[in-house]
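Complex shown without one protein chain; remaining protein chains in place.
The chains carry the letters A and B, assigned in the order they are written, with residues numbered from 1 in each.
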Amino acid sequence: MSDFEREGRFDEASGIPEEVSEIPAETPADAPVDAPADAPESAPEDAGGTEEQSAEETAAAEAAEAAAKATAERLAKKAAAREKRRELPRVLAGMFRNMPPSAKMALSLFVITSVSAALLAATHILTERPISEHRQAAVERALAEVLPGRAGYALIDGAELPGSARELYAAYSYDGGEDYAVNVAPNGYGGEIEMMVGVDAGGSVTGVSIVSMTETAGLGTKAGSPEFLGRFTGKRAGVSIGRGDNDIDAIAGATISSRAVTTGVSDALAAVAAYTASSYYYAEEGDGQ
Amino acid sequence: MKSDLKSVGSRFSDGLIFQNPVTVLLLGMCPVMAVSVSVFNGIGMGLSATFVLIFSNTVISLLRKFIPENVRIAAYIVVIATFVTIVDMLLQAFFPQLSKSLGLFIPLIVVNCIILARAEAFARVNGVFNSALDGLAMGIGFTAALIAMSVVREALGAGTLLGVPVMPPGFRPALLMGLAPGGFITLGFIIAAMQWALNRRKRKGKL
Partner (left out) sequence: MSRELIVSSSPHVKVSDGTSSIMLDVIIALAFPIGITVFQFGPRAAVIAAVSAASCVAFEYLYRRMMKKPGSISDLSAVVTGLLIAMCLPASVPYWMPVVGAFFAIVVVKQLFGGLGKNFMNPALAARAFLLSWPAAMTAWTASGVSLPLWDASASATPGADAVAAATPLASLKTGIIPNISLPDMFLGHIPGSMGEVSAVMLLLGGFYLWVRGVISLRIPLSYMGTVAALTFAFAPAGADRPMFMLYHLLSGGLILGAVFMATDYSTSPVTRRGQVLFGVGCGLLTVFIRFFGSLPEGVCFSILIMNACAWLLDKAGRPRRFGARAKRKGGIGL
């Protein structure tokens, strides 16, 4: 701390500093720095009275003096800290400029990535719920489309999911029957085609609904048309593109998309077959149906 | 003040016409080709890219003294990727059908050359306000180019505009326009038309 600044504080404190005003009135109300110097001077004056009084007063004066000294030190430290805080950006910038280059790179990247991570985490928290709600709504919509009018739907955990099958749902009807729907995602021409395939308890397709597809507009997207998807209704395991009874016609010019949808339906049928033949089914059914 | 207004105006005319990122600077053509199949997608992609451009330009300009030269590309990519991911998450949460149709191309905004090029060429050496303005202008230019391309490609390739049929009943859509070759041909014609118009202006002495 420079002399100038000390003096500046001196000038600021030309009145009674707040902390010092709590000290007993005998202590002269001088600047804190000068207080230790002044106190002994004034002490003898005060002690100029009676002998008993001077002993007490000396003690009190000394205590006040010590207290003033402590307060002065506290104030000095606080001032120093304030000063450091003001200089902080300048000091840091200087430190940064003088850092070795590798440290500079590491620090700047660390700061940027930490802030990014924080922002992303915040956005994730904000958007998590709407995203899962949308997905849930899309799945429910698809389920209602392929297996309409059921009492309830339930996701079956741990089912065997061959090929492109992703999830197996069971749908319970009011009269106690159980049908299935499989969420499949086969690879089409422009990415995955997410579909819901409804399969009844007898192993034939009840309907196919597209959840999402990114095929070529006007050509591959024809594979998502109700006309094409309707061809799958009633088909059983082993459905493929062709001329037979259990086969469907592909769309002219959209072979890959048609094949993808067919593969998805096939995998769905296989998933249901695997489930109904597996131990899960018998364990759940008990008496069996 | 007057010169400020003029420079703002010139920034916008640069972004829209004279330095249009797609038709003059020929940047960011990959998403343009893929997304300009329908006008709805084009507008969505353009606005998302504009959002990312503005914010990334601003942040990079703010940090321009802080990022050392040799790691600047890495730092820019982190900043850009952060904003793109934020846009992606916001789209998925609040505009799900747009997010589905744009699909893979929202994450690909990260490597869209326009954003990196403007960060490197402009935000690195200019102030925050100018950089943000530049981001906005370039984004608008990008969106305008996307809209121009998708109007042609959707009308000729699917017979609709924003999903509404606009062609006379006997019209049979040309599937090629919805695929890559149609995109390149359309872009070629648009660039040719712009160059012809700009050259006419030059010849008439208005430049």
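In this text, a contact is a pair of C-beta atoms (placed from the backbone, for glycine too) under 8 Å apart; a residue touches a chain by one contact, two chains touch by 3 or more.
Quantities reported herein were computed from a predicted structural model and do not represent experimental measurements.
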item	value
Contacting the left-out chain in the complete assembly, out of B:V8, B:L108, B:M167 or B:I185	B:I185
Contact set of chain B toward the excluded chain (per top definition)	172, 174-177, 181-182, 185
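Throughout what follows, only the chains that are shown with their structure count from here on.
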item	value
Interchain centroid distance [CA atoms averaged], chain A/chain B, Å	29
Chain B-facing residues of chain A, complex	96, 101, 104-105, 108-109, 111-113, 116, 119-120, 123-124, 126-127, 129-131, 134, 138, 191, 212, 214, 216-219, 253
Touching residues on chain B, where the partner in the complex is chain A	37-38, 63, 66-68, 70-71, 74-75, 78-79, 81-82, 85-86, 89-90, 92-94, 96, 100-101, 103-104, 157-158, 173, 175, 178-179
